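Removed from the display is one protein chain of the complex; every other protein chain stays in position.
For chain A:
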Amino acid sequence: MNFWSWGRFFAVVRKELIQLKRDRLTFAMMVGVPIMQLTLFGFAINNDPKHLPTAVVDADRTEMSRSLVAAVQNSGYFHVTWTGESLAQADRRVERGEVQFLVHVPAGFTRALVRGEHPALLIEADASDPAAGSNALAAVDALVRSALRDDLTGPLASLATAPTSFETRVHRRYNPEGISAYNIVPGLMGVILTMTMIMMTALAVTRETERGTMENLLATPARPLEVMLGKILPYVAIGNVQVGVILLAAALLFGVPMVGSLLLLLLLTQAFILANLAVGITISTTARNQMQAMQMTLFFFLPSILLSGFMFPFRGMPTWAQWIGEALPLTHFLRVVRGILLKGNGLADVWPHLWPLLLFITVVLGLGLSRFRRTLD
């Protein structure tokens, strides 16, 4: 008996391509979604927000307090939008969310400083969104110290903080300027592939069941593998077009460094595409209609973006959440794509993230194919 027929396989591919060609909206979505998400996420997301609105209450009104306020403003993180006398009024502005920070230099600050009384400079932050101001707050201490160092000279030199006996050097490797797009854009490649690949395969197979064409397909001598692979091959091609669009945009629009081998990246991307198609097939064997398939896709997609390290730092999650993250293909692909593009990782470096991906494909594809109905039972 023939266990594989190229004729039937290509018949399915051909049919799928004709249907895809006629379904303009879906086709437009597949190219449109990457471009839209790239523009949205790539340009809009910034993990290092600057020029945050700040209220200043300078009750001291000395040269020193003014130079403090100027130093705060010059850091780039703070943008003084309100200056006043009343602490209560400034406080209202924090409450209403008009300003993110409140800098309060208390009356007699300079005097107390000169007397060596260790006065306090108060900075209040609206921390209801902790991420928004964390970088600014981290920078403020060093900022103020260096600002005062210039003023505390001559007889006041003893009041300046003594320099430590050693210095700490920080090297921000792979992304020295901390540009968010370098992290987001390569990650988007994984996110977009996850969304479109899973949804498209899940819908393509479920559509046959929903419209009653599956019964006719099963009545032909076709084998499940021929139908499955024939249906997903066009989507593999589309996935690669999406990868091309994203990489091109990453290089030309966002100037993302591409240190490692693109060939290696493209090769490993195939494994990731396959992993997502496997999820799509498995969903389609369970979902009764396209609506259910959509919901199941979202059910898988949400943890994928939240727990994979795309949106939030992976290492910041509790261990149990990290375990869930480790089970998702996107987590591993993000490490692979960032590793290759930004760090110049080779095959040996990314292997620890590649084998879980391969394991995932084996398990999920096996599950999907074994569940694919050969009959209507």
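Here is the rule we go by: a contact is a pair of C-beta atoms (placed from the backbone, for glycine too) under 8 Å apart; a residue touches a chain by one contact, two chains touch by 3 or more; residues count from 1.
In this text, contacts and distances are computed from a predicted model.
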Mind telling me which option in "Paraquat-inducible protein A", "Biotin-dependent carboxyltransferase family protein", "ABC-2 type transport system ATP-binding protein" or "Chemotaxis protein CheA" is what UniProt lists for the chain we can't see? "ABC-2 type transport system ATP-binding protein"
Option from A:Val80, A:Ala222, A:Ala237 or A:Leu367 whose C-beta touches the chain left out: A:Ala222
For chain A, which residues lie in contact with the unshown chain of the complex? 1, 5, 7-8, 10-11, 14-15, 18-19, 22-23, 211-222, 375-377
